[in-house]
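I am attaching a structure below and will ask some questions about it afterwards.
Missing here: one protein chain of the complex. Every other protein chain is in place.
After this line comes chain A, so read on.
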Amino acid sequence: MTDLSSTAIDARLARMADDLQQHLAARNITDPALVGIHTGGVWVAEELHRRLAQTGPLGTLDISFYRDDFSRRGLHPSVRPSALPFEVENAHIVLVDDVLMSGRTIRAALNLLFDYGRPASITLAVLFDIGRREMPFAADVCGEHLALAPDQRVELRGPAPLEAEILTLKA
């Protein structure tokens, strides 16, 4: 059974930080700008930011205004402002989320980022990838690939300690 305790999450984050560092080094990226997607992605991005000893500011994105199911599901009840306290134009962005599932959140985040400017590159880092892709996106750095039943989801709880839980959706 998958260990989703704070200790296990901590170990995954350490590995992610190493993998991300190698990934960026291989591409000669020395000044990445980390951007977390609300809410879980921001927690993971904060951890990676700390572990990579980044000195630049951390960006946050709320993709509520870019969702493709607005007319069906409506606005998220707690929309937060996005904050990108750096120039997006020509920046090397590391986009961070907690869970990669269908890829629709990543699509929305990319649309939002491009409304701020044209980045030089975007690297995607996620804590969990549970497959079920509906869009052609894959993570460059991933904490763990989880094989879940169709009615299951993984939810990250935080910000401190970071723990996760597998939830079974009601029929």
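Heads up, the rule we're going with is that a residue touches a chain if its C-beta (ideal position, glycine included) is under 8 Å from a C-beta of that chain, and two chains touch if they have at least 3 such contacts; residues count from 1.
The criterion applied here is as follows: contacts and distances are computed from a predicted model.
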Chain not present in the shown complex, as UniProt names it (candidates "ABC-type lipoprotein export system ATPase subunit", "Transcriptional regulatory protein ZraR", "Aspartate carbamoyltransferase" or "ATP synthase subunit a"): "Aspartate carbamoyltransferase"
Option touching the unshown chain, where A:R80, A:R132 or A:H145 are the choices: A:R80
Sites on chain A contacted by the missing partner chain, in the whole complex: 62, 64-66, 70-75, 77-83, 89, 111, 114-117
